[in-house]
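Some notes on the structure that comes next.
Note that one protein chain is taken out, while the other chains of the complex remain in position.
As written, the chain order gives the labels A, B and C, with residue 1 at the start of each chain.
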Amino acid sequence: MSEKLQVAVAGIGRMGMRHARHFATLTPRAELIAVCSPVQAELDAAKKEFGVRTYLSFDDMLAKEKTLQAVVVASATTVHAEQAIKAIEAGKHVLCEKPLSTSPEVSQSVVDAYRKSQKNHPTQKVICGFSRRFDASYRDAYRRMANGDIGTPSVFRSQTCDKLDPSGFFVAYAEFSGGIFVDCSIHDIDLALWFFGEDSRVKSVTAVGITAVQPDLRKHNDRDNAVGIIEFYGGKIAQLYCSRMMAAGQMDCTEVFGTNGQIAVNTQPQSNLVNLFESTGVRREIPPDYYGRFREAFVTEANEFTAACLDNLPAPMSLEGAVAAVRIGCALQESLISGKKIEFDESGKRVEASKL
Amino acid sequence: MSEKLQVAVAGIGRMGMRHARHFATLTPRAELIAVCSPVQAELDAAKKEFGVRTYLSFDDMLAKEKTLQAVVVASATTVHAEQAIKAIEAGKHVLCEKPLSTSPEVSQSVVDAYRKSQKNHPTQKVICGFSRRFDASYRDAYRRMANGDIGTPSVFRSQTCDKLDPSGFFVAYAEFSGGIFVDCSIHDIDLALWFFGEDSRVKSVTAVGITAVQPDLRKHNDRDNAVGIIEFYGGKIAQLYCSRMMAAGQMDCTEVFGTNGQIAVNTQPQSNLVNLFESTGVRREIPPDYYGRFREAFVTEANEFTAACLDNLPAPMSLEGAVAAVRIGCALQESLISGKKIEFDESGKRVEASKL
Amino acid sequence: MSEKLQVAVAGIGRMGMRHARHFATLTPRAELIAVCSPVQAELDAAKKEFGVRTYLSFDDMLAKEKTLQAVVVASATTVHAEQAIKAIEAGKHVLCEKPLSTSPEVSQSVVDAYRKSQKNHPTQKVICGFSRRFDASYRDAYRRMANGDIGTPSVFRSQTCDKLDPSGFFVAYAEFSGGIFVDCSIHDIDLALWFFGEDSRVKSVTAVGITAVQPDLRKHNDRDNAVGIIEFYGGKIAQLYCSRMMAAGQMDCTEVFGTNGQIAVNTQPQSNLVNLFESTGVRREIPPDYYGRFREAFVTEANEFTAACLDNLPAPMSLEGAVAAVRIGCALQESLISGKKIEFDESGKRVEASKL
Partner (left out) sequence: MSEKLQVAVAGIGRMGMRHARHFATLTPRAELIAVCSPVQAELDAAKKEFGVRTYLSFDDMLAKEKTLQAVVVASATTVHAEQAIKAIEAGKHVLCEKPLSTSPEVSQSVVDAYRKSQKNHPTQKVICGFSRRFDASYRDAYRRMANGDIGTPSVFRSQTCDKLDPSGFFVAYAEFSGGIFVDCSIHDIDLALWFFGEDSRVKSVTAVGITAVQPDLRKHNDRDNAVGIIEFYGGKIAQLYCSRMMAAGQMDCTEVFGTNGQIAVNTQPQSNLVNLFESTGVRREIPPDYYGRFREAFVTEANEFTAACLDNLPAPMSLEGAVAAVRIGCALQESLISGKKIEFDESGKRVEASKL
């Protein structure tokens, strides 16, 4: 086997620790060498679990870890882009948690930095971690669609619905999340672009939403349930539902309707292969959160990112797609709040309402 | 047992013959005495199967059948309202196939005729046949929701998707169907009104659609796949999908998301309780059409309509709701074609685009 | 339509009332004219519901109802055979509830009476009511198997498991039920004979059982859970499970494994098409009893029996099969209690243990 990829993780909150674990113990060709976080307690925990070097400052880590080859950016969304760009400019491979930024312009600046850096580092890899692209079921669905099994994919329905968290977490979180379409539906939008083709051009977006369980979300211009429609040029439609209100657990599912068949992913969610027969009927449990649903996908992501870096393989997805997803998510979020349908011409330029 | 309700069926095409059969043989308290159709061959078939009196003219039937108590209007949609009104004015009970009309105004005229007639015939029953209201699964879902099992119902998702018919039937049919939202989604709209309350007031509707398999539908301003959103005042949303493109069969399903739980109806469609294990995997079939899915509901409808007439019970649903459904369906169809979101104020009046 | 079949029901306990209802209101070509029961209160209830003539004595009913054409025997199992034979000898069509008797010999005497009577009444129909033969799912399964879809059916697994009834009902019932294999598994045995062919010859039976919830069943030589194996000549095996202990409801299912595929019936039981998403997961209810599962089959049975009588069609199944099922059920019950495997030679004669 070749040398191991030298990896650092920036931000070791809940998801950052998971990434660290995936790279430290479940990615044979990678070696976790350092982590950074502004929170000393998090560093202590990581040091204890992984025995790695720790830094309070991202810049320090980047400067001092001379053998570092790849950075996983799992810090707060607000610093994703800044850290990603610094790592890119330092010539490191980057796996950045989604979204690149809640702003399309800032997201684009990451791509710009990458394209510029590639001139000096032609084998550099930078991806945005859309975990569903690494999920075995989604891949099976995609393979079948790409194989022509359902004819031309025409209508897409996808939902990302979180289990209700009565603690008020989502209200605080909404201040920086970019809104429910940018935070939740970004996955579904990315899937739509994957299944319909990353060159799909948006014709219009519309969204409406409510606050059924968390009225305080309105303080941050957010909603707890929202539905949206993305119309693409060329006769394709995506229908989205995002929510923070699910009783049973994480409810993510996707359906692709083609001219000759349909593929459904996870429309009958389950935690495992157990069914319980009780006096109240037949019951199964479902995963409480996205990590319960997508853990294996994250591990696959870590391994494939590592392989792409070490063997100079093509990145599993383009970074431009991640910007397109943010752009669509922001348009949906705007429509959600304004109540207006937003239209685009075929060049991608927004059509002014006055001209409609 | 009391006397049997004397019933005639107007229009004995495919669905009319089914109604005739339900009343003739599966509704013990009803007696089918006459049918009418402009098509002699249909009359001959009905005479042979049921031994009933037959008429080429609806008016004749109404005039001559002195003992007639109830009329099932199952003729072409274009004459639903006219025949219903005539029967109403003759003091007959009426079960009219959906929709009352493809026009909200004409639909309203049926209600007006009914309200006027009731002054002379206080026990007269007139209903529009929304079969899903009689389906055991939908009733179970409604009962649970009404019982508070899912908290406040907030988001509603429903689809009515027909099996692909490559014969071109749907193109010809589109000329008079009122469009896919009025023809298919009318059921889903009725369900939304049932679950959210028939007094729900629409805030906006938006729709987009495509012609993925039947481009000729555009001649009749129709589409073969369409998605729509209905926003209600009071924080409720309905999300619709209608299609003529399903490969496997009829794909009708509904989900109601409440603040405390979710109810799903037929999200795993099936023809029966059989599963087949073959070299290609595990397979089950699904009903080819709405009658395969809702046959029992139609029989229940016949029996409950009969009981309501004979025993002067409250009608199973209000006729006003049927008009509201047509109104919403037409607005969605308009939005589908115009590409514009349509908004309403709290009194139900349409908000002019210029004032937006 | 032809004249209606004139039907009486003997025994109008729970199941008898259901039969009466099916013939009175859901079988258009039949007319319920009389019922009998030794219990006056039951007669009163039937008179009120159906307006029929009532008799405390079966013999009286048979003697006085001059127009009577068909008798449904739904009385206590102990008098099934006696009443069936009397009705047969009186030239009536008979639909006898299962089992004909808990004794193979007595069961055979019903067949003998029928074969004798047929000389005088060549169009007479006598069937034993194995309701699953009329169930749409079982028929679909049978049709596919008969069509060769699974190759040669070779292994059969079937279970009939009742919901736990903590009232002690099953203990009292066991005194006359013939035991759990004769009472419950008789259906599965009949299905095995249907799917493997009614000429299948038994090579051996073995059974074991326990009393997990109703130890008092041992007083009547019965068990509350039992499993059995029927080995047929020609390389076919049936595997049975019967129980009185189910928590969730009635749990009947069947699988047929062929050399080229497998058919499963009701291995995912459900009451309807509703799924509930709750904080504890996803739940569906299942029918509480066999009538919840097989109501439609009973109605079909009533209609097909009626049609067979009126139109002199072949009976839906042979009466000999009903005797064969009792014979196998009794052998399993004997093995259950004795702990011995019971073997038969190819002529159907029992092989003495001493000769083994």
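For the reader, a short list of remarks on this structure follows.
FYI, contacts are C-beta pairs under 8 Å (C-beta built on N, C-alpha and C of every residue); 3 or more make two chains touch, one makes a residue touch a chain.
Small disclaimer: the values here were computed from a predicted structure and weren't measured.
Touching the missing chain, out of C:Ala248, C:Ala302, C:Met317 or C:Leu332, is residue C:Ala248.
If you put the hidden chain back, the residue from A:Glu278, A:Asp311 or A:Asp345 that touches it is A:Glu278.
The chain that is not drawn here is touched, among residues C:His22, C:Lys92, C:Arg133 or C:Lys236, by C:Lys236. What subunit A contributes to its contact with the hidden chain is residues 1, 24-26, 28, 51, 136-137, 140-141, 144, 149, 261-269, 271-279.
Taking the complete complex into account, residues 246-249, 251, 268-271, 277-286 of subunit B touch the chain not shown.
Across the interface with the omitted chain, subunit C contributes residues 150, 152, 154-155, 157, 204, 206, 208-213, 225, 227, 229, 231, 235-237, 239, 241, 243, 245-248, 251, 257-262, 267-268, 339-341, 343, 356.
The definition used in the following text is that only the chains that are shown with their structure count from here on.
A rotation of 180 degrees, rounded to the nearest 5, superposes the Cα atoms of subunit B on subunit C. Residue positions of subunit B touching 2 or more other chains: 261-262, 267-268.
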